[in-house]
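Note that this complex is displayed minus one protein chain, with the remaining chains in position.
Labels run A, B and C following the written order; every chain starts at residue 1.
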Amino acid sequence: MSQSRIDEAFADGPAFIPYLAAGDPDVESTKEYVRALVQGGADIVELGLPFSEPIAEGSTIQNAIVRSLKGGMTPDTYFDLVDDLDIDVPVVCMTYYNLIYRYGEEEGPEPFVRRATEVGIDGFVVPDLPAEESGPLREACDEYGLDLVFIVAPTTRGERLERIMSQVSGYVYVQARLGTTGARADVSGQTDTSLGRLEEWDVPKAVGFGISEREHAERIVAGGADGIIVGSALVDIVAEGDTEEGTVAERLERKARELKEGALAGAADRPQPERP
Amino acid sequence: MSQSRIDEAFADGPAFIPYLAAGDPDVESTKEYVRALVQGGADIVELGLPFSEPIAEGSTIQNAIVRSLKGGMTPDTYFDLVDDLDIDVPVVCMTYYNLIYRYGEEEGPEPFVRRATEVGIDGFVVPDLPAEESGPLREACDEYGLDLVFIVAPTTRGERLERIMSQVSGYVYVQARLGTTGARADVSGQTDTSLGRLEEWDVPKAVGFGISEREHAERIVAGGADGIIVGSALVDIVAEGDTEEGTVAERLERKARELKEGALAGAADRPQPERP
Amino acid sequence: TKFGRYGGQYVPEALMPAIGELEDAYHRFVLENEDGFMDDFRARLRDFGGRPTPLQHAEALSARYGREVYLKREDLLHGGAHKLNNALGQALLAKYMGKERIIAETGAGQHGTATAMACAHLGMDCEIYMGERDINRQRPNVFRMRLNGAELNPVTTGRGTLKEAISETMRDWATSVEDTHYVIGSVVGPHPFPRMVRDFQAVISEEAREQVQEKAGGLPDSVLACAGGGSNTMGAFHEFVGDDTDLYAVEAGGSSLEVDEAGGVAPNSASLSTGSEGVLHGARTKLLQDSDGQIMESHSVSSGLDYAGVGPELAHLVDEGRVTPVNVDDDGALEGFHRLSQLEGIIPALETAHAFAFLEDEHEELGEVVIVNVSGRGDKDLESVIEETAERDIESAPDMDVFQGGL
Partner (left out) sequence: TKFGRYGGQYVPEALMPAIGELEDAYHRFVLENEDGFMDDFRARLRDFGGRPTPLQHAEALSARYGREVYLKREDLLHGGAHKLNNALGQALLAKYMGKERIIAETGAGQHGTATAMACAHLGMDCEIYMGERDINRQRPNVFRMRLNGAELNPVTTGRGTLKEAISETMRDWATSVEDTHYVIGSVVGPHPFPRMVRDFQAVISEEAREQVQEKAGGLPDSVLACAGGGSNTMGAFHEFVGDDTDLYAVEAGGSSLEVDEAGGVAPNSASLSTGSEGVLHGARTKLLQDSDGQIMESHSVSSGLDYAGVGPELAHLVDEGRVTPVNVDDDGALEGFHRLSQLEGIIPALETAHAFAFLEDEHEELGEVVIVNVSGRGDKDLESVIEETAERDIESAPDMDVFQGGL
């Protein structure tokens, strides 16, 4: 397989991957916020397409999704938003399978992937699509040269790891702890264990679920991660709106910079792993 | 059996038998009311000893019983009341069997009957004591020479009539209609049928349940009754209290006179039945 | 017509012919299965009622008490209590007798709902008398009766509980006796009611006696049943009376066994334990009465036990020493209610809960194999239990805050 834009994003050190729910609270704001995150050092942007039943999300992102859907977000609006983004880092679409499956006139995920490709999306994360059910989407991604990111949970072992490894591309999303998304005050001990299980994998390992502070980022990257994924801590900033400490965009950029610096510091703390 | 005071009360034409609940609303009033009824022409007085579960009574007499019990009426108070009455017509005690059964130190109805005899009571009506269960009370009455009145209902037929006839003394209480006690606006057609069934009996037949007007009394006596029993219509007067139309006692006397006149008129309407 | 010195027929003359007619019908249809009445009845109990009910080995209680505890699951009968055994039997008998209309009294509402259900099932008119106070304590049962098409007649005399409702139903019957049958709700009233109701309820012990031998390999050492009027009690005991099994009738001790004679109130319903002989509602039996013979107002946290009398056969069996009367107070009953709900996943009627409170206290006296009759389920008692529990310190109760709105 040729090197994708996502692969490249991991080439020069640890990647910082922020997440926002598209359309929270509206399309124009999302564009502004995404640019701020890129300004702050984002290497890849995960942009959520809201689904009405987000079973993997904690309350922070659930609320963001409610705001976005109330604002009228639809798959087509989402694609237009991405099309307008004008940023130079890859975009990963995070959504649930029903929206992918239902899009377009023809059956199956192909129309969704085709349209995603047109607007410049580079890959997908689909939290309710385990490797067992991912065949059709994997095929469509291959057809259009997009990456399909899989989540590896703390409970994922043995055979399941192999099945995921055979399907994953772009990066593997290492779920730092059991549960749903949401900012936490500490780093889970499960993270190191999980990273350990994936040591031999030659796909970049990005850790998410619960990262909110510079020091989390540093510790996780020092522990062997190739990237960090941060969602709820950023969505919290969006939810707060402008404050005395700055506009949302200013604070997002600042937070991005802090986390990116943490990741870089973490990388400095350890011998750089071999990269393909 | 020798002629009892009750038998004598039927000797000179139709008997008017008023009922009051003793102690409604207090002992002194009851004495005054009873005297007024006698003044108005009562030939026998049925004086109720209130029981907490008066299953044969309609709401008028139920309420009278509640007033009396609230006023502290007990069997001993009742006996004292009767003892003080000083009237020259027979008194029949109407009550429920549990009060008779429970009275005194020894088991059974004898102590109650003994005490009743002492205060000058002439007989009993016990609505919840059918002939099947009346043995002990019948024996005690015989011992003290008291009458035991039985009720004959519209549903009483054949064998049951014979059983009652073999036990009854004083008079038979002909229940004019099914149901509970209470003043009514009309005379039940069941009355004539019931009286017909008892034609051969040589015990006086007094009709009760629902009689409230002069014309009821007249029709019933004309139909063959030897007496009329009136309760609720009188208890209603007690419940009303003094009004512009007179004191309770005045109105009781007036009502008694009206009913007695009705009975006499009824008797004049028919050939006098043979009396033993 | 008697059980030893108890029983009899102390009713107004107007009712005697109907009672005679009933006695005749009882002999022909129930005792002699005329027209296949009993076959019809048993088939309906099975298909409409859900019999046989299980005899369940109670794992948690057996472990807790170190003996084998079995539960006779009358709570699973249609309507949620043993009451249907009797209500269906009498309503069907009335139909065989050609009666068109059914009347009944009800305390907790269980007999009323059972009667309403039976009448709907059989296509008969039905009117229920219920004390006003009980109506307010047992609203769900009120709704159920109405939904089954029964008329409801509130009784406002006295304290508005079972005693008054029975009196009022008897008054209706005295008026309507020619086309109406009075489905009395317990083993009380004039003969043949106590015997007939017992026979209809005896299916409980018939089944349990067979089931316990199958499961435990022998007869039980003890049988426990709560006792108000005593229909589930006699139903649970009847087939064991001839055996060497201890029979415990658990009465409602209410708030106290002391009697307030001046107020006319016995704050309990323990007629077997504390009552004296008298005549009420058609029978001579043990009663809560004052020294004059006036009936006391009884009390129990459970409406279904809240009655000043008890079935004459139970009174007799107690005098004979065959049945042991015991009692449990309101607090104990609430403890028993919560304990069974949590330990066994069965929410019992508050009536039934009394038997479990006695089990907790006296299990050491009960031998190796104990049957408790789960006379009914507690759905009807939810509101009462929440209210009564909140007013007390009940150790076994869950945190009650969650029940106070704002969930």
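Please note the rule applied: a residue touches a chain if its C-beta (ideal position, glycine included) is under 8 Å from a C-beta of that chain, and two chains touch if they have at least 3 such contacts.
All figures in this text were calculated on a predicted structure; none of them were measured in a lab.
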Across the complex, visible chains touched by the hidden chain are A, C
Of C:119, C:295 or C:371, the residue touching the omitted chain is C:119
Of the candidates C:60, C:202 or C:219, the residue in contact with the absent chain is C:60
Contacting the left-out chain: of C:308, C:347 or C:366, that is C:347
Touching the unshown chain, chain A contributes residues 51-58, 62, 66, 69, 74-75, 96-99, 101-103, 127-130, 132-133, 150-157, 160, 164, 175, 178-180
Listed in rising order, the chain C residues that touch the chain left out are 46-48, 50, 53-57, 59-60, 73, 75-78, 80, 116-123, 132, 135-136, 140, 142-144, 146-149, 152, 154, 338, 341-347, 378-379, 382, 385-386, 398, 402-403, 407
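Everything that follows uses one rule, which is that only the chains that are shown with their structure count from here on.
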When centres are defined as mean Cα positions, the distance from chain B to chain C in whole Å is 38
When centres are defined as mean Cα positions, the distance from chain A to chain C in whole Å is 66
Distance between the CA centroids of chain A and chain B (whole Å) is 97
For chain B, residue numbers touching 2 or more other chains are none
Residues of chain C that touch two or more other chains sit at none
